[in-house]
Every structure is written in structure tokens, then in C-alpha cells.
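Yeah, one chain of the complex is gone here, protein chain that is, but the others are all in their spots.
Our next item is chain A:
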Amino acid sequence: MSTLTVDGLTVGYGDGAPVLDGLDLEVPDGAVVALLGANGAGKTTLLRAVAGLVPARGGRVLLDGADLGGLRAEDRVRRGLGLVPEGRGVVAELTVAENLRLGALWRHRGSARTAAVDAQYELFEPLARRRDALGHTLSGGERQMLALARALVAEPRVLLLDEPSLGLAPLVVADLLGVLRRTAERTGLTVLVAEQNVTSALSVADRGVVLSLGDVVTDRPARDLAADPALRHAYLGF
């Protein structure tokens, strides 16, 4: 369905040395790719630059071959690029239902909007029970569920996730990643997920990409990375 291509992307903050320097990455159509690496490797910066929240100093981001350069974040979303940011970004002052409706606004009209929101309630059963609760009253797991549901309701072609497992219980993480994997298989959604939780991420990914100091240091099938102690030790530190 859709391919995300990052071509020579250079990103930095202020006058400092670039965080990403000429980074190349391709996430092919329908793939689930885990973006791994230590703190400060540039995972979040890469995702935010692809989403258009951080300006790039150089290089290109392409969605199905179309250059997204010059498009603002809100317009990249409308091209089919979703981002679930780190820390979940649930609008705390809005209810669960309002958060979901907001995600669906530009994509669906009228009764299709209600149907799209209801489909997410089916996918994430706990959200249905809390639909009138305000964002700030949700638990960490519920927030992550809501953030994911709110991104999926817009039916993105490519979904970026930044540390979805952060601060969550292992069972909740397994649940969420399972839903993500099944959704990707069902709809052909292309996924790039940045994770510190390497084992969980590799268990649902097709490929693992390891970032270190702003550069891709290895790019292998997820199974190989997870199974090969030498690779794991060299690139992931365990």
C-alpha cells in the first residue's frame, strides 16, 4: 500500500551538531519495522522530523515517492502519515470520545465518522467503557490505547509510534503490540515503531533497524536480530 522513504535526512537543534546526519531508511509497503537504539540515538528526532514537527536541515522524506518537504505536520497527517508521540499526547482536557472524534474529523464525514469511532471501540474494548471520561483520568495503559486508537481511526497509510511501551506493564504492552500487529496484517498498514523495549518490539516486527548516534548501524530481519546473540550483543548491548 505505502512506502516511507527517508533520504539523506539531516536534522539538528539550534547551532549544535546535527542529531541525524544524512540518514537513509526505507520502510517498505506493509512492513512493520522496529527502530531500536539507546537513549539519544535519534529515534524520537527521526520520527518527529518525518512527521514534520521538527524542521529538516537537509534531505527528503517521501511517502509513496511523493516528497513531503515543505508540508506542515497537519498536512502530512492528511496525506496519510500518522504519529503517536512519546508520552502519548492524549488531550487531557477532552473526553475519550472527543479525542477519538478529533482523530476522525478530517478523514470521515457524517455517519461514517461514528462508524469509524465505533470500530475503534470494538478494537479497544476498555475505551468503550470509559468513553465519557476525561483524558487526564485515564491510566497509562488506557492513554496509550486511546492514542493508538485515535491514530488508527484516521486510517493512516504509514503509522509512526514513539515508545508505545513506555511506563506500561508487560501484559499491556503485549496486548497493544498484538493489536498493532493484527491491524497491520489486516489492513496492510506500514508501521515504524521506535522502542527501547527491544524484545517486545522485535516480537511483532518484520525488520529491526538499529540507530546509533544518528546513523543506521544495522538493518536486519527481526528474527535474526532477536535470535543471534552476537548481533544482539554488538548492536543492542545484551
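In this section, contacts are C-beta pairs under 8 Å (C-beta built on N, C-alpha and C of every residue); 3 or more make two chains touch, one makes a residue touch a chain; residues count from 1.
One rule holds in what follows: contacts and distances are computed from a predicted model.
A.B. asks: One chain of this complex is not shown here; going by its UniProt record, which of these names is it: "Branched-chain amino acid ABC transporter permease", "Membrane protein, Bmp family", "Succinate dehydrogenase / fumarate reductase cytochrome b subunit" or "Tryptophan synthase beta chain"?
C.D. replies: Its UniProt record gives the name "Branched-chain amino acid ABC transporter permease".
A.B. asks: Of the listed residues A:102, A:128, A:217 or A:231, which contacts the missing chain in the full complex?
C.D. replies: Looking across A:102, A:128, A:217 or A:231, the contact with the absent chain belongs to A:102.
A.B. asks: Kindly state which of the options A:4, A:19 or A:77 is in contact with the chain not pictured.
C.D. replies: Result: among the candidates, A:77 touches the missing chain.
A.B. asks: What does the interface between chain A and the hidden chain look like in terms of residue numbers?
C.D. replies: Considering the whole complex, chain A reaches the absent chain at 51, 53, 72-74, 77-78, 82-83, 85, 89-94, 98, 101-103, 105-107, 136, 150, 154.
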